[in-house]
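Up next, chain A:
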Amino acid sequence: MHPENQKHDFEPKIIAFVCTWCTYAGADLAGTSRMQYPANVRVLKFPCTGRIDPVFILKAFQQGADGVLVSGCHPGDCHYIAGNYHARRRFAAFRKLLEFIGVDLGRLAFSWVSAAEGGKWVEVVTDLTEKVRAMGPMVEFKALALEEQWSGAIDTPELQEAYDAI
Partner candidate 1 sequence: MSRIGVFICHCGENISRTVDVERVAQEVGRLPGVAFSTDYKYMCSDPGQTLVKKAIQEQKLSHVVVAACSPRMHEKTFRKAVEAAGLNPFLCEMANIREHCSWVHENREEATVKAIDIVGMMVERVKKNRILPTITVPVTKRALVIGGGIAGIQAALDIADCGHEVILVEREPSIGGHMAQLSETFPTLDCSQCIMTPKMVDVANHPKIKLYTYSEIELVEGYIGNFQVTIKKKARSVDEDKCTGCGVCMTKCPQKKIPNKFDQNIGMRTAIYVPFPQAVPNTPVIDRDNCTWFKTGKCGVCQKVCGPGAIDFEQQDTLIVEAVGAIVVSTGFDLYTIAEKPKGSPIKGYGEFGHGKIPDVIDGMTFERLASASGPTGGKILRPSDGKEPKQIVFIQCVGSRAREKGISYCSKVCCMYTAKHTMLYHHKVHDGQAYVFFMDARTPGKSYDEFWRRSIEEEEAVYIRGMVSRLYQKGDKIVVMGSDISVGVQVEIEADMVVLATAIQPQKGADALAQKLGISYDKYHFYSEAHAKLRPVECATAGIYLAGACQGPKDIPETVSQASAAAAKVMALFSRNQMEREPIVARVREAGCVGCFACKKVCAYGAVEEKEIRDRQGNLIKVVAYVNPGVCAGCGTCQATCPSKSVELDGYTDEQIIAMIEAL
Partner candidate 2 sequence: MIKKKMIISQETMDVDFVRKVEALAGTSVRRCFQCGKCSAGCPMATFMEHPPNRIMRLLQLGQWQRVLAGRSIWYCVSCETCTTRCPNTVDLASIMDALRKLSWDSDGASKESYVQLANKLFLQNIRTYGRQYEMRLAAVFNVKSGQFLKDLMLGPKLIAKGKLKMFHSKNKNISEIEKIFTRIEEMRKKGDAL
Partner candidate 3 sequence: MGKPLNYSYYPGCSLHASASEYDLSTRELFNVLGIGLTEVPDWFCCGATPAHNVDELLSLALCAKNLELADKVEGDMAVACASCFSRLKTAQHVLGVSDVKRTQVEKAIDAPVKLDSNVKHLLEILAKDLGLERLAAAVNKPLSGLKVACYYGCLLTRPSDVPNLDCAEAPTIMEKVIEAVGAETVAWTHRLECCGANFTLSRPGVVIQLTNAVLESAKAAGADCIMVGCPLCHGNLDIRQKEIEGVYNTSYGLPVFYLTQLIGISVGLGADKLGLDAMMVNPMPLLKEKGLL
C-alpha cells in the first residue's frame, strides 16, 4: 500500500528550514519528478543555511512542531562559499544545548541535499516524518509554554523569597 494512503493516529508537524540554492531546488526536483512523500512537512526558504538562527528551531518547537529538519548544500558546495560550514558548526553546538534541555535529538535532523538530489529529499523527509511519528507528539515545549502562562504570578512564599533575593 502506498504510504500516502495509510491512516495514522498521529500526524506530526514537521518544519523544514532549507537553503534556496540546494535543498529548495532539490525539493523542486522531487516535485518535477513527481516523487511522493508525506504531506506533513512545511518548508521555509532561506538564502543559505548560514542564515538559519538556532532561535528559529526553538521557535518552531515552541509553535508546536514535532520535528525540525535543517538542510542545505553539501559541504564544499555552498553557493555562498562557506555559509553551510558556519551553519554546521553552529548546529553542532546547538544540538548539545537542546540535549541538555531535554529535547530528544531524534526530532531534529540535519542533512545535505543538493539541487540534483530530489530522491534524497524524499528520503530525508519521509524518514524524519516516520521517525517522529513513532516518537509521538512533542510535549516538552508545550508543557513549558503552559507553565509559563500560569507561573506569571508569584503565588508561593518560596517564589516570593527567591524573587526578592534577586
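Points worth noting:
The definition used in the following text is that contacts are C-beta pairs under 8 Å (C-beta built on N, C-alpha and C of every residue); 3 or more make two chains touch, one makes a residue touch a chain; residues count from 1.
Candidate selection criterion: all candidates are chains of the complex that A comes from, given by their letters.
Just so it is clear, the model here is predicted, and its values are computed rather than measured.
Within this complex, the numbered candidate that touches chain A among 1, 2 or 3 is 1. Only residues 2, 4-5, 13, 15, 20-22, 24-25, 27-28, 30-32, 34-37, 39, 42-48, 50-53, 55-56, 59-60, 63-65, 73, 76-77, 79-83, 86-87, 90, 114-117, 122 of chain A touch candidate 1 when the two sit together in their complex.
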